[in-house]
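The complex appears here without one of its protein chains, the remainder shown in place.
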Amino acid sequence: MSIDKTVNVYGALLVLLGIIIILTPWIIFPVCEMEGSYVVTAAGAKLPMTCGWTARAETGIGALIVIAGGLLIARSTRETRQAVGIFTIAMGALVILFPTLLIGMCKVATHPCRMTTLPALEILGVIVIIVGGYLVWKPE
Amino acid sequence: MVLSFAIIAGTLFSAQYLAGGARQSLENGMNMMGADIMVVPDKYAAASQAVILTGEPTTFFFNDTGFEKISQIPGVAKASPEIYVATLYGQACCAGPVQIIAIDPNRDFTIATWLKENPGVTLGKDDIIVGSAITGDIGSDLLFYGHTFHIVGRLARTGMGLDMAVFTRIEDAYTMANESGVKAVRKLTIPQGMVSAVLIRTEPGSSPAGIADEIKQRVPGTKTLTPNGLLSTIAGQLGGITSFLYGSTIAVTLISIPLLGSISAMVAHEKKKENAILQALGATKSFIVKLIMVESFSLASIGALTGIGIAALILIGFQDYIAFTLKIPFAIPSPLTILVYAGSALLLSVVIGGIASLYPAYLITRSEPYETMRKGES
Partner (left out) sequence: MITVNGVTKIFGAGTSEVRAVDNVDLEVQPGEFIIILGRSGSGKSTLLGMLAGLIRPTDGIIRIKGLDINTLNDNQIAELRSQEIGFVFQFSGLIPTVTSLENVLIPTLFCPNGPGNRETALGLLKQVGVADRADAYPGTLSSGEMKRVAIARALINKPSILIADEPTGDLDIATESEIMALFRQLNSEGITIIMVTHNPDLIPCATRTYRMTQGRMAREPDSPLCQTLPGTRKEHKDQT
C-alpha cells in the first residue's frame, strides 16, 4: 500500500471539517437553547426548539465525517478514496438539508440560529461536498 | 501572492456589496412604499425613521395632524393617515415587539402594490397583512394586546425595518385599544382623531420639496421625510462602515503593491535560471517578459476570484446577521450589480498584478542569461 500524502491531507481536512460541524451549532454559532431559549410545554417541561434538533442531527453527521476522514488517513487506496468521496458528498448534502428541509430552524428571522447557525452550516456543507467531489474525481 | 490578491479583491468586493445592498434595500423600500413624502411629528422624526429602516417598534401621535390641511395643499395627489403602535412583547411569531401600522384602507396607496402572497386582498374586520419577516401562514391568527387578528396577506421583502411590521385597519386598532384594558397585560390608549404619520403622494410634475416646505409652514411641529432624506440618513450611518471598508481596501492595496513587488522579484529571482534556460533554448527577452506578466495576471485573477468567491459566500450567507448587527437595511443587489462589483474588484487585482510584475520584467531585460546559468551552477 502506497501512502498518498495528498490524500492524507484531505483526510485530515475531513476530520477538521467534521469537528467544526459538530462545534458550530453548540459553540461557534450556537442555536437558541444555548442562549437559554426553549419550548415550554403546558406541563412545564423544557423541550429544544427546532434548531436544537437540527443541532443534534448535525452532531451525528459531523461525527460520521470525522470517521470518514480517519478512514481515509488509515487506508488511502484508490477505492477507499472514491468510496469515502461518495459518502462525503452525501453527508455534505445532509449538513445542508437538515437545517433547511429535513428538520429546519426557528421561523423567526432574527433568531441567532437563523442568522448565524444556518448560513454557517450551509457553507460548511458546500465545502464538504467540494472535498468529497475532489476525492471522487481526483486525477491519479 | 494569491492570498494578497484574494484579500484585496475580497475587501473591495465586500465594501461595494454592503454599500450597494443598503442602497438597494432603501430603493426597494421607497419604491414599494410609493410615498413621496412622509409627515411625522417633529420630535418623533428619528423614531419614525427607525421604524422604517431598522424595524424598532414605537408608539407616537401628532398633537394635531392637520390631516385635512395637508390633504388640501396644491400638489398633493393622495394622503394616507397611519397610526403606529408597538406591541407588548414577543409573540410566537416574533422574537420581540413588532410594529403595528394601522391604515385607512380607503385612502392607503402603499400596501396593494407590495403584496407578495395573496395579492389583491383587502383588509376586513380584524384582518392583518404582515411583513416578510413575520412568521405565520396566511389564515393563521396572531394575538396583539389580547385581540385576535387573522393573517390575510404577506408583503414582499424589502430588507428594511418594515419587514417586521403588521398592517391593520385603524378601526380595528381602536377596537384593540378599547379592549386592552380587560384583555391585555397593559392598557393601550389611542387618542381619538389623532394619527402618527401621513403618507403623501404628490401629483406628477409637482415638487416634493416645495410641498414639504408648504406642509411645515401650514402645520407647525411636523417634520417631512423624503426617500432622498432617508437615503442620506442611511448614507450617514453607512458612511462609517463603508469608509472603514473602502479605507481598508486602499490600505491593503497600498501595502500589497510593494509587498507583491518584493514577492514577485523573489519569484523572478528563483526563476532566473529557468528564464535563462528558456532564453538559451531560443526565447526572446520579450517572450520572457510576457511570460512573467501572464503569470502575474493569472495569479492575480485566481487570487481575486477566490477572494471574491469567499467574500460572496460569507456576505450572502450571513447577510441577515450583518444587517442586524450593523443596523442597516439590506437587500441583495441585482445579479448584474454583483457582477459589476466582482468585475471591478477583479480589475483592481489584475492592475496591481501588472504593476507588481514590472520590476521583475525590468530585471529580466537587464540580465545576461548565460551568466545567470553559470552563477546558478556554482
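Labels A and B are assigned to the chains in the order they are written; within every chain, residues are numbered from 1.
One rule holds for everything that comes next: a residue touches a chain if its C-beta (ideal position, glycine included) is under 8 Å from a C-beta of that chain, and two chains touch if they have at least 3 such contacts.
Since the structure is predicted, the reported quantities are computational estimates derived from the model, not experimental observations.
For the chain that is not shown, the touched chains among those present are B, taking the whole complex.
When the missing chain is restored to the complex, the residue among B:A283, B:I314 or B:I332 that touches it is B:A283.
One chain of the complex is left out; on chain B, the residues touching it are 273-274, 277-287, 368-371, 373-374, 376-377.
To be clear about the criterion, only the chains that are shown with their structure count from here on.
The touching residues of chain A, when paired with chain B in their complex, are 107-111, 114-116, 119-120, 122-123, 126. Here chain B touches chain A in the complex through residues 93-96, 133, 135, 163-164, 313-314, 317-318, 320-321, 324, going by the rule given at the top.
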